[in-house]
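The complex is shown incomplete by one protein chain, all other protein chains being positioned as in the whole.
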């Protein structure tokens, strides 16, 4: 059972964060939290999202699991404008989620959760390097690298006290090094890993709206991005596997 | 013979109203009115347009018939900006319409009226249900339905005193009911018919600009939309045949 009212903009932010990686997910309703975690079809990236009851104007739920078609939710959200408020209503034992806003009542059949991949277990990995950077600066760096390559190295240079990104094209090369002045904070531990820009570009668009993004890095290890949404009442985490650096 | 000067924006509105359904039409010049009526190639929808001389800055005409290529007129209008004024000049016995604006003189060969379908006779049908609604609200309802289906039911519920629209997707369903507060007026006669959204979407874009649209409905009958253009000096009517509701 779920009955909740939320600002359309906050809900759109949440759905967009998921849509960067997956088209469907298992949404877990808990007494005071809405939660989901999913991996992309290639098993390269994972997203987890948590919305606390404080993110909602009103929120009542009993523990349960919903199969959500994210592409369809994006369509519905496309009908809403800024400032609209939407109400979700899923009675106990129902398989139809009713979404209403501004006189509209939209009834959407949920997916059978058994047809959706099980929730992934978050891997326990040590990522000692840690940078906090504005989401916009992070997204700009990703876009700049994408102009010349399809992969990007992210790293920390503890001697220069910089967070850097580097990309190599066929004949060209781009490097961006950001010092402490341009970062919110930096943990000076040597780190460097290579990532696919395909994934990062989609994540970057979502992260661009975050004031601060935590970036956790290791050496040839995954990267974890974490940032708040809904004025701190929600949190998104992306985990992306590294690519092997060709010699 | 026709010699008239008109604000480009008003002329664009008129051409767009026709372009929603047809690519060419017979334009009738009368002493104090410009008038046209046409059906789409599938015989499903009809549009009629009337521009009184008051819609023009100046207007002189003798009774006649012109074959107008609407797609071409849209191209010409594409060259004009807001606030531009255009002059149409068709001397007696001429087959070239001269359109001039801002130093440009555009000479456009008219279509042979015999190659264009004859004007349809407006059917005499009784449509007892009548709603007046803002064009923008009507267009939003059409767009919302189009997200999940290719047809829409429009109806009046006299008990609830609402004008409603309803659309059924493969697994989803959307309903919008507007009460008297959200309407300009409502004639509480039971009505409900099903329509193709293909047509309504194109009409909706045009109607979105009208402050008020009259909607005339029956039970499994056509719908008629009527609205003013050119500050009340012109009027557009759309008539759309219903679709059979599948059991």
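The first chain written gets the first letter, and so on, giving A and B; residue counts start at 1 in each chain.
As a convention for this text, a contact is a pair of C-beta atoms (placed from the backbone, for glycine too) under 8 Å apart; a residue touches a chain by one contact, two chains touch by 3 or more.
These numbers were taken from a predicted model, which means no experiment stands behind them.
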*Would you mind spotting which of B:43, B:58, B:107 or B:185 touches the chain that isn't drawn?*
B:107
*Looking beyond the chains shown, say which of A:35, A:52 or A:143 touches the absent one.*
A:143
*Hey, which chain A residues sit against the chain that's not shown?*
140, 143-144, 147-148, 171-178, 182
*With the missing chain put back, which residues of chain B would touch it? List them for me.*
72, 75-76, 78-79, 103-109
